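Have a look at the structure below before the remarks.
Only a single protein chain was left out; the remaining protein chains are all shown in position.
Chain lettering (A, B, C and D) follows the sequence in which the chains are written, and residue indices restart at 1 in each chain.
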Amino acid sequence: MKPRTFRRKQSKVGLAPGTLVHVGEKKAEKVVIRAWIYNSEKLIEKELKTVEECQVLKDHPGMNLWINVDGLDQVEVIEKLGSYFGIHPLTLEDVLNTGQRPKMEDYDSYIYTVLKMMLLDEIKEEIIIDQVSIILGPNYILSFQEREGDVFDPVRERLKNPASRLRKNGVDLLAYSLIDAVVDNYFLILEHFGEEIENLEEKLIMNPVPETMRMIQKYKREMIVLRRSVWPLRELVNSLQRVESGLIKEATQIYLRDVYDHTIQVIDSIEAFRDILSSMVDVYLSSLSNRMNDIMKVLTVIATIFIPLTFIAGVYGMNFKYMPELEWRWGYPVVVIGMAIIGISMFLYFKKRRWV
Amino acid sequence: MKPRTFRRKQSKVGLAPGTLVHVGEKKAEKVVIRAWIYNSEKLIEKELKTVEECQVLKDHPGMNLWINVDGLDQVEVIEKLGSYFGIHPLTLEDVLNTGQRPKMEDYDSYIYTVLKMMLLDEIKEEIIIDQVSIILGPNYILSFQEREGDVFDPVRERLKNPASRLRKNGVDLLAYSLIDAVVDNYFLILEHFGEEIENLEEKLIMNPVPETMRMIQKYKREMIVLRRSVWPLRELVNSLQRVESGLIKEATQIYLRDVYDHTIQVIDSIEAFRDILSSMVDVYLSSLSNRMNDIMKVLTVIATIFIPLTFIAGVYGMNFKYMPELEWRWGYPVVVIGMAIIGISMFLYFKKRRWV
Amino acid sequence: MKPRTFRRKQSKVGLAPGTLVHVGEKKAEKVVIRAWIYNSEKLIEKELKTVEECQVLKDHPGMNLWINVDGLDQVEVIEKLGSYFGIHPLTLEDVLNTGQRPKMEDYDSYIYTVLKMMLLDEIKEEIIIDQVSIILGPNYILSFQEREGDVFDPVRERLKNPASRLRKNGVDLLAYSLIDAVVDNYFLILEHFGEEIENLEEKLIMNPVPETMRMIQKYKREMIVLRRSVWPLRELVNSLQRVESGLIKEATQIYLRDVYDHTIQVIDSIEAFRDILSSMVDVYLSSLSNRMNDIMKVLTVIATIFIPLTFIAGVYGMNFKYMPELEWRWGYPVVVIGMAIIGISMFLYFKKRRWV
Amino acid sequence: MKPRTFRRKQSKVGLAPGTLVHVGEKKAEKVVIRAWIYNSEKLIEKELKTVEECQVLKDHPGMNLWINVDGLDQVEVIEKLGSYFGIHPLTLEDVLNTGQRPKMEDYDSYIYTVLKMMLLDEIKEEIIIDQVSIILGPNYILSFQEREGDVFDPVRERLKNPASRLRKNGVDLLAYSLIDAVVDNYFLILEHFGEEIENLEEKLIMNPVPETMRMIQKYKREMIVLRRSVWPLRELVNSLQRVESGLIKEATQIYLRDVYDHTIQVIDSIEAFRDILSSMVDVYLSSLSNRMNDIMKVLTVIATIFIPLTFIAGVYGMNFKYMPELEWRWGYPVVVIGMAIIGISMFLYFKKRRWV
Partner (left out) sequence: MKPRTFRRKQSKVGLAPGTLVHVGEKKAEKVVIRAWIYNSEKLIEKELKTVEECQVLKDHPGMNLWINVDGLDQVEVIEKLGSYFGIHPLTLEDVLNTGQRPKMEDYDSYIYTVLKMMLLDEIKEEIIIDQVSIILGPNYILSFQEREGDVFDPVRERLKNPASRLRKNGVDLLAYSLIDAVVDNYFLILEHFGEEIENLEEKLIMNPVPETMRMIQKYKREMIVLRRSVWPLRELVNSLQRVESGLIKEATQIYLRDVYDHTIQVIDSIEAFRDILSSMVDVYLSSLSNRMNDIMKVLTVIATIFIPLTFIAGVYGMNFKYMPELEWRWGYPVVVIGMAIIGISMFLYFKKRRWV
């Protein structure tokens, strides 16, 4: 059991709801705030030293604003940003509490979405889950990540291209692009697991060892973790499609349908992986039984051939005074040949039963 | 099987519905009634000696009232309180009968909710389930617990703070806070089980003994118990969110959405634990098979090496008069070396098959 | 397989629908009809010798009537009663055919409910299922049981009390009381099984024998039987709550909500029992494997210690003429001590591997 | 795998939809067409030699018409009949293609239902599935069977009775009766399987052999087949109840409710059989393990008693020159008694562990 998956909010139990405390591991050294102000003609990119600077950014009326915050440790930064944009305390609490389930909440003046970003710890072969919060307002987007990441890089690249659809449309398309980037990333994770499970399957057939069983269980566990993150995503995207607040334009809905499809595909693959891992347990158990049968066959063949022979040898090893066979000239060769015949016929019998 | 989970109402079978009898273990020595009268300016806290005193408390018009009753043994106390606030006999029956499922019932003039509070009996490693009833009226809350507990303490602390949201809002927010406190408490229980299951898993890999299987079954059982308490909670909170009686203000709905999320998270974790415990049974069974294989390998290696050798020794222990080998000068060393060769080559064969 | 659960209507296959034939075992010696005529002031209790008498009973206008029929063998009695109250032939067919699933049918002028009453055959440890039909008309109730039973006794007691809610209300509350009595009875059955399963579990841990497995299967079977009777009950009560015919007053709906809760509790417990019984099968199978391991360990320890030693003894039992060790003065003690060392060190090795 | 259950339409792949080809085994020698023209006063029964005759039958205005076709081989017969009554080509295709799932289709001018009739091949212990199509028009019914059968006989009997409800009502009640006859027939099949499974269970307890496992699997398979035919029936009857075309009168709806109940009962029983068969697999596997344990116990007891004793005998069979015990007067009896003591005490030990 990875504690990360099942612990939550523990340090908050007993606090008033809406109290801002960062719950979760500290993953980033410092908080980095970057802003992009853009419309179809212009793009200003800027790193903000203080939260107050975001006020200055508002000097560009009619332009779209994207503020991305990497790192959640400085609660006061989040708080200021929140109060500046009029974000509800419960939203800010959720941004800071990294134990959220993916969800979408419509606060009329903005839409709040929590997503789970998956990264792969290639050494431990474990999924690392980071929380991404996206607040979509009328002409701004606030996004919060637990640490600096590169999943949003392609979105930033496209944003720099003045001919891109992103620049020509509102922030709702940007929100879609961010969510799409997160979901796209799941495919990489799934691909990785697909390959690992394929390898495991080969091992299972070649040489099943307890380690194989442990790996099966490990991947099963990772699938449980993945599933917990992806199932609610489906509902999230579904709700986003049906949101009526005007924050999401109709043209963007078609794109959301696309993300929805991808989410279903991810869920599909996870379920298929689970099915496959489950039947691998069956294969493993049956292969254990097969091995046992193989071992038993060897023991049985050897024992059933030699035990009767040893008995015969034992008989003629008895020290009775009057044992006529012992005196016979050809007693020894007859007994040895008799033993050979018994042994060989038993062997042939086992051969017929395919035990040898 | 814990009798507590499956026995119910037995002492009531046959009584008229609405007859007030306390059903359940007696958990508290005496009944303690505490009242808090508050608005944004003032807070009066008082322990009531008799139920009649609650009438006096009503002298503070426009203020909010919270009456908390610890202990359910004195039926007449509950009855008087009920009649004073106009509570339906069926509600009172449910308050007294501690075998309820969590549920919400809208009686127009008040909303009745039953919750299950989880405590951990650390010695028996068992969950103790106490029933908490909350009756939310227009400007009062009645809460009933089976014994004095400290789960509501943080709520009381916040109530004492005049700047807190609780003081500035109506009793519906207080009701939310009480439910939230109960749900928050579940995370502690889950965390505890998370750790225990983690420990168990390590044991399972290191040294699986029947005791391990028993513990897996035990935790499975506890999960069944937990699940029975938490599943209906989801519906409960969901119904609360959609209540139309005006007893719950719209601003509070947002907070209830938060509790709903937490409930889903708890259910999620329980389901994940169940999945994990189920696959632990597979691991346990496969490890039993593995052990059997290991034992059989040892037996087979030893037996198949020595049984043929013993047979050879037996042959030369026969007492035939005419056995030329026995007379040979080098007969003995030749046979011993022959045996060694047979033994070693069988050993090498087993080594190749990885049985040794 | 209990035939009772899966046979149905066989003697009717091919008959026209609506043909009145009693299908099921004959459980009562004779048909007993009892009537209660009551309002808040008066209660007349009477045993009817002939069905025609029920007409006389109608001389009390404005009063409520409850006719209870024990025993279903005299088809003509049921038929007359049916025609007198204007009951649809299909209803009467269902009353007589004891293989019904619990269901509710609204025939506008009356509501027909079929319930299953559970009794425990303590000797065979089996559930006996009796069918109870309740027909609720505007001011009358007809109830039919397969035999005289005492489940309705508490309802009758309450009816005798002029101050009881039953007397002050219409027949719909009486119908509720009868249904509630049946459901309450389920808890007794569940309690019995709870205890039996608890006992079984102890046996499972102490000394699992094939008999234990048979008992587990038996209880699983009984749970399947119970479930078939209780699942449809849920829908039944749910439909009753939503009936719009005016036959059930709004005040009674609240009481039905209570029965609904109890039904859910019963279903919950059955599902929990099923879960527990299923994991008991796992425990049983794992305990069989454990026993096998224990047996194999003993065999392996004994065989692997003594087989090599026997081989050594065999070597020095060979009759070669030139075996120098045999002539040595200390040959015998050296070999015996050597054997002891080999034996003890193998024993210690097994001790280390915890096989002893 | 019975090919019958999973092959379908193969000979049609590639043909235009609506092309009339009989798909399925040829089960009847020739096509038999029978007609019943009836109202409450008169009943004309007639076997039709040619399809054209059905036109003549139409000379009885205001009367109800039932045409039953046994055998589907003469496609042109079906085609003519279809064109005469204005049946859609897709319907006729479905009538001829015996691989349909049970379904109901409302073509406004008529309602088309496909049912599966179950017959028992008592020799092979297999279910034979025949397809029955019923076309319900305003005043006619066309029914198609794969071969002459006797399931509809009771319906015909009732039709001959002028006082029967069938004669007094329209063809919709006749359609109900036909469906009811098919469903009633399922109970016979279920009863048969109930008894077979009961027998199997006894065998399972007395003497489980691989044949028992094969029978369990066989019945499981038959249950899958049954289920595939009965599940869609539920929806079918449900749709029939809610049809709005006026072809089914309200009075008949009540009867359909009855068929619906029976269908649910059949499904219930199938699910219960599946549950029971599944747990029989558990019992079988556990009984295999038990047998293995019994075998191992015998081996272990014998081997662990005699292997050490044989070792002792071996020691004193060694040919060392200086073995003082061999010279002792009481050496032999002491050793033999020692062996007896060892043997008996091991036996007692095994007795204590209940291995003997």
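In this section, contacts are C-beta pairs under 8 Å (C-beta built on N, C-alpha and C of every residue); 3 or more make two chains touch, one makes a residue touch a chain.
If you're wondering where the values come from, they're calculated on a predicted model, not measured in any experiment.
Asker: From the list A:Gln55, A:Ser109, A:Ser289 or A:Ser345, which touches the chain that is not on show?
Answerer: A:Ser289
Asker: Decide which residue listed in D:Asn68, D:Gln100, D:Thr113 or D:Thr252 touches the omitted chain of the complex.
Answerer: Going through D:Asn68, D:Gln100, D:Thr113 or D:Thr252 one by one, D:Gln100 is the residue touching the chain not shown.
Asker: In the complete complex, which positions of subunit D touch the hidden chain?
Answerer: The missing chain touches subunit D at positions 1, 3, 5-10, 12-18, 88, 90, 99-101, 103, 105, 107, 210, 213-214, 217, 220-221, 224, 228, 232, 281, 284-285, 288-289, 291-292, 295-296, 298-299, 302-303, 306-307, 309-310, 313-314, 316-319, 323, 325-332, 335-336, 339.
Asker: Footprint of the hidden chain on subunit A, which residues?
Answerer: 153-154, 158, 164-166, 177, 180-181, 184-185, 187-188, 190-191, 194-195, 197-198, 201, 205, 254-255, 257-258, 261-262, 264-265, 268-269, 272-273, 275-276, 279, 282-283, 285-287, 289-290, 292-293, 296-297, 299-300, 303-304, 307-308, 310-311, 314-315, 317-323, 355
We take it that only the chains that are shown with their structure count from here on.
Asker: Taking contact as defined at the start, I'd like the list of chains shared as neighbours by subunit B and subunit D.
Answerer: Per touch definition, common to subunit B and subunit D: C.
Asker: If you average the Cα atoms of subunit C and of subunit D to get two centres, how far apart are those centres in Å?
Answerer: Their C-alpha centroids are separated by 26 Å.
Asker: Which residues of subunit A are in contact with two or more other chains?
Answerer: 317
Asker: Are the chains arranged, by touching, as a line, ring, star, complete graph, or other?
Answerer: line
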